[in-house]
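Data block below; observations after.
The complex appears here without one of its protein chains, the remainder shown in place.
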Amino acid sequence: MSATVASPPPTPFPGIAMVRAFGRTLVALLRQPAGAIGLFGVVFFLLLAFVGPSFVVLDVKTKLGKEYQLPSSEFLLGTDYQGRDVFSQIVHGGRDIIIVATTTALITTAIAVSLGAMAGFLGGWFDTVVLAIADIILTIPQFPLLLVLATFVRLNNIVLLGVLLAALGWPALMRAIRSQVLSLRQRDYIEAARCLDLGTGHIVFQQILPSMTGYIAISFTLGMINAIFLQVGLIFLGLVPLSGNNWGVMLQLAWVRGAIFIKGGLGYILSPVVAISLLQLSLIMLARSLEEIFNPRLRKGN
Amino acid sequence: MSSEVSSGIRRRQAIGLVGAMLGAASGAIPATALAQYGMGGGKAFNGAYPYDLPPTGHYNTFATGGITLGIYRDLMEMPLGMYYWSKGTWMPLMATSWETMPDRNMFQIKLRQGAKWSDGSSFGSKDVVNTFLLQKLLNNVVWRYVDSIETPDDYTVNFIMGKPTTIVERYVLRTNITSSANYGPWANKVRDLMNAGKTADSDEWKALRKEFSEFRPKAMVTSGPFAIDPKSMTEAQVTLTKVSSSWAAGTVGFDSVVLYNGETPTISSVVLSKEVDYATHGFPPATEKAFKDLGFRILRPPTYAGPALYFNYAKMPAIAPKAVRQAIAHAIKREIGAAAALGESAEPPKYMAGFSDRLVSKWMTPDAVAKLNKYEYNPAGAEALMTGAGYKKGSDGVWVSPDGERMEYEVTVPAEFADNSALAQAVAEQLTAFGIKTTVRLITFTQLTPDTQAGNFQMVIQGWGSGNPHPHFAFVADLFTWNTPAGAGPGMAYPLIQKVDALGGEVDLDAMITASAQGLDVEAQKDLIGKLALAYNELLPNIPQYERLGNNPAPEGIRVKGWPAVGDPIFENSPYADSFTVMLILDGTLKAV
Partner (left out) sequence: MVAASQSLAPAPGLSPLVAVWHSVTGNFVVRRVAKALLTIWAVATMTFFLVRLMPGNPIEQYIGQLIAQYGLPYAEARDMAASLFSVDLDQPLMVQYFGYLGKIARGDLGMSIKSQGAKVSDIIVAFLPWTIFCVGFSLLTSFILGIALGALMAYWRDSVLDYALTMIGSLLHSIPNYLIAMILIIFLGVRWELLPIVKMRGSMSPGMQPGFTVAFVMDVLFHAVLPIITYVVTTVGTWMLTMKASTTATLEEDYVNFARAKGLTDGRIRTAYVGRNAVLPLFTQFTLSIGFVFGGSVLIESIFVYRGIGQILVTAVSGRDYPVMQGCFLITTASVVFANLLADLLYGYIDPRVRVGQ
């Protein structure tokens, strides 16, 4: 790029536009039953995981004689194999799961957007290589690869877990961004921006991404869903060393310690099962509704 | 007659077909294939033990992945004898008598005559020698003490000891003898190498070892009353069928032994469905409770080992004075951690002798036992010990050493081992309450061994005691395994030259432990063990928390009857080292219902 100095055209501050768009989306979401339920579900779980722990104390005390109790007024969701309250574990157990899922989705989106935009813009060998890598990652069965990768995760390093999950999650979004960039590239205003020599970064972030927010939001949600599926699966197999409380660990302990065979263990094993399922369901409903809002063609098609 | 049979078969097939269709549609399958079960037929004993299916699993019982089936191997490739821990006597199996001859430094065994292998060949001294030659190929520890083996006749084997010791008896008698039909040619190759003067570090030796580890016999040839039926093996279960030609077949009251495959979670469900008559898996207390609710009897045999609190002397100088460790022992109520970890299956040690309480009276004089400090829970006494050693409590209630070290530490424990992590939690809480601020540091179980060896910890929960009737092995576990110089790394870095008041001065623990298993004079060994116990009791290099007891479900009356009453001395046997269940099957005490 030459060092020609061209003053950027006076674009309106993008923040205000984004806030407005966000507000519009929110209203549209609340108008649909599925969207409203999904949104409320997600907000509920966020509150449960991040605000709940300040109100509910995590029960770590072994209480002999109170093992595997069914839900009661004393223990809302029953007790585990050491007589500890399951409800408090559910309240404290969502945080890690959601953090890993969000980290994964964030990194996935970041990789996908930057690689997709660069591949679309630069083309040539870079485009070919990125596409080839994406193709390979899409074909490899993800879960077995994660089993191998997960052995690198040291205890409680949830960020690394998120990074690993993201390393396998970006290709689909990347391809979509790339093709979007390819088609937008041809349009007049982008051509104009190119002529003004505004720089790739500017074009991507000011011109192309805003037009794709909807698609990115959907991908972000889907990325979280996939990350939850994968991380809980890994934890359940006991291949990711995680201690403390999280729904995956609860599930694993309940399974390994044979809670399913014990009458009183029903509350212990079903609580994480239901919590994870409901969170997934809320996210999926949210994603579906977002899809309908941002992609009116789909609405017509349905 | 024949038409009746074939119509019966046709009907069964029809039911099966309908069943399979129904099942595929609704998920509820009537037991079409269930007619195949209990194929051993007749009187079955159902146990459980994990194994790998072929080709990962195989019948070379010397190599990794061999389908040995743990304690049940003794029913197939029989050892020379099994030990009654309480009585201190032996149940003769492939050997009928034996004797140590001190004048020749020799251990001589007389073999059972007329015994046959399952392939029809006769059992004799060649099988014993061949087995031990292959043990030599694999560096088995018995060859540290034995120089050579002689076979004066078909039924006599002499072990000539270069370093005579009483522990050779157990090493030899507990060895499972394998058939020369399978392993003879390999033993001959070892013999050739030895005759050619090759040693274990020669290339030829290593090559043979590798070659041998890849040897895959078609089946296990057995001397005992049972043999694996390879056709019956699935990932769920395997059947051991009766070998009626075995010398031991007559006394055994079962026609087959069915073993369910799997680790604790899988086996829990099988036990709960009343398909298992005995299981050695370590069941969580809550699962055990479910067994009890079904009316199953729980056997609690001692394992002679358990977890202890280890200190890293290189990383916590404040722990160096023995008074501090004695104070810690007094400040921890061991019953709390034991109950939290394993409930009734954890037994806090009374004597703190460094080896199981059950062996104390067998190895120590009453006088010496009386000198052992029992370290009962006594917080005031603990405070006094700390103050006496010059330690002071800061304003935050945490002890500070005379050198100014504030006593705040981590105790490392694998997150996956629920019993040990519950114990660590209980210990940490009590130590913190006492003024040694302790947090639990969870690691993943695969890191436990390397981290402990490397001294990568402050305090750690590791094993004490040993599943061997000789206390020498317990002291090896307590003081060598995770210590310099015997271990692979610095470990706890506890110096083995120590001043012991009870023994009137400085002693070399290393030399004493090594000597305690040497020689043929049991009295001399007892003397050393007694001294070691006093030294351990005074120094407390680590603090044993409990001895683990098995919690083996043994439901009576479903298929099996005849379990001895609670308190029967046979239940003093370690459930893994000399399985009382196998012995009770062999002597006919356990019978089919």
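Side notes on the structure shown:
Per-chain residue numbering starts at 1, and chain names A and B are given in the order in which the chains are listed.
As a convention for this text, a contact is a pair of C-beta atoms (placed from the backbone, for glycine too) under 8 Å apart; a residue touches a chain by one contact, two chains touch by 3 or more.
Computed from a prediction, not measured in an experiment: that's the story for all the values here.
Touch with the chain that is not drawn comes from one residue among A:130, A:269 or A:293, which is A:269.
Taking the complete complex into account, B:463 is the one of B:124, B:463 or B:575 that touches the chain left out. Considering the full assembly, B:273 is the residue among B:188, B:202, B:273 or B:361 that touches the omitted chain.
As for the chain not pictured, it touches chain A at residues 132, 135-136, 138-145, 147-149, 151-152, 154, 225, 228-229, 232-233, 236-239, 251, 255, 260-261, 266, 269-270, 273, 276-277, 280-281, 283-285, 288, 298, 301-302. Listed here are the chain B residues that touch the chain not shown: 13, 16-17, 19-20, 23-24, 27-29, 31-34, 36-37, 39, 52-58, 60, 63-65, 138-141, 206, 209-210, 213-216, 231-239, 262, 266, 269-270, 273, 275, 304-305, 446-450, 453, 463, 465-468, 473, 476-477, 480-482, 486-488, 576.
The rule is simple: only the chains that are shown with their structure count from here on.
By the touch criterion stated above, chain B contacts chain A in their complex at residues 264-265, 268-269, 272, 283-287, 289-290, 339-340, 343, 415-416, 418, 422, 425-426, 442-444, 447.
Within the complex formed with chain B, the residues of chain A that make contact are 60, 62, 64, 67-68, 81-82, 154-156, 238, 241-244, 253, 255-263, 265.
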